[in-house]
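Note that one protein chain of the assembly has been removed; the remaining protein chains are unaltered in position.
Showing chain A:
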């Protein structure tokens, strides 16, 4: 019924709902803040982990995930609230773009909205809040870039920075006690890529057993496959031919072919011809004079035997990524035709030693002394698959951050230093701006300051006291101070060696403010009637 008393006709579908104005805004604030609060406790070196339990029949106890990674947590949640979905979305994008800071971005957006809600209660129009946020964001971004430093990519300082960044990233994870060890490991792995950002070339192999400490970076390359029976288990000075070709039976690809014969003799003949064809192919391969043959596809017994007879070690059924890595590591070309043996020098990969090794209980093939040392392998050991999965995610985060740093080169101090400095910049700006926007700028600063506050709270320290002391230190001109989370004091970040990548911070700031703005601008939520699904 409208005000006049007319009965409003139903415009939307039966189960659709529409919320307007304050109701809509309230709904988005509640949803977004709830999501932010959920991941809040995982923030910082003393953050806690979450157990993710899948729903659905028969899976309750099987696929449990224990994690500290914001993106993983948010991705596995099913939320209904549309604003909450936006937060999850930005966290995912952060993961894809820079790989780390996935919790920070969701928490920051949530805190911004929390502050925004207070402003709305003070009867400030959302558009004014947004206008203020935009000013604040630019100021914060400028300050962030100003405080960042850059080192030459080849210098020792840069290398040290990388180690520090990796340590900082890993310190919030399960492996924090071994972070020095893993930081070193990650940096070495990334430096091997020589500036390329293709993470595929770093292979991570997870094997349950042993302790986390037993994990190592193999300077060679490990392929999780076995050498075919009857071949040599150790090849020195190997010449490797990497192929992607059918070695089961090489069927004729011309459309519509069919074998149709009228006597048994003919069958035998064709069989012989087929065999001959395969032998021919093997012969052609042999002309390349490889000592090792790696194929992506299956190899049937007959060609396998032919190859083995010629003293070639055969590795079959390598997965495609594995092959690309072998090719990248050994400098081989992936072959599918074998008609140009004269190019054998160019197409064959080379490595000093190939041997079958045992890690735990599994047999694997290790390539050492490769021609192009780009690919490498990190072998992770640990007590259970859950631990291994979490270590894998942590290492992935660290690698992503390192690669981003190698590309971007600029770094900032960690331990909440950058957030506090940005907050200070916002507060200074708020004093200069006329109009209602100033409230929003201040609020932006407060939201930024929430990040170190939450880190303190998660560590069980007195956040109010620490953050105030932090502010004072910065005011005094001590620009390298930050939170010392082991002692619960304000420490010197350059002494503690806590650094973070600028790009990660930038991306988190921009994505969070964009998302908060997006949610703030909404004054009407229309939910369509859910699609009816037939129950299978």
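Here is the rule we use: a residue touches a chain if its C-beta (ideal position, glycine included) is under 8 Å from a C-beta of that chain, and two chains touch if they have at least 3 such contacts; residues count from 1.
In this text, contacts and distances are computed from a predicted model.
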Name per UniProt, for the chain absent here [options: "T-complex protein 1 subunit epsilon", "Probable glutathione S-transferase", "Phosphatidylinositol glycan anchor biosynthesis class U protein-like" or "Queuine tRNA-ribosyltransferase catalytic subunit 1"]: "T-complex protein 1 subunit epsilon"
Residue of A:45, A:99, A:290 or A:382 touching the missing chain in the full complex: A:99
Given A:228, A:404 or A:421, the one touching the chain that is not displayed: A:404
Absent-chain interface as seen on chain A, which is shown: 2, 6, 8-14, 16, 18, 20, 24, 28, 80, 82-83, 85-86, 89-90, 92-93, 95-99, 125-128, 134, 197-200, 244-246, 252-262, 266, 269-270, 272-274, 276-277, 324, 327, 333-337, 340, 343, 400, 403-404, 507, 510-512, 514-515, 517-519, 521-531
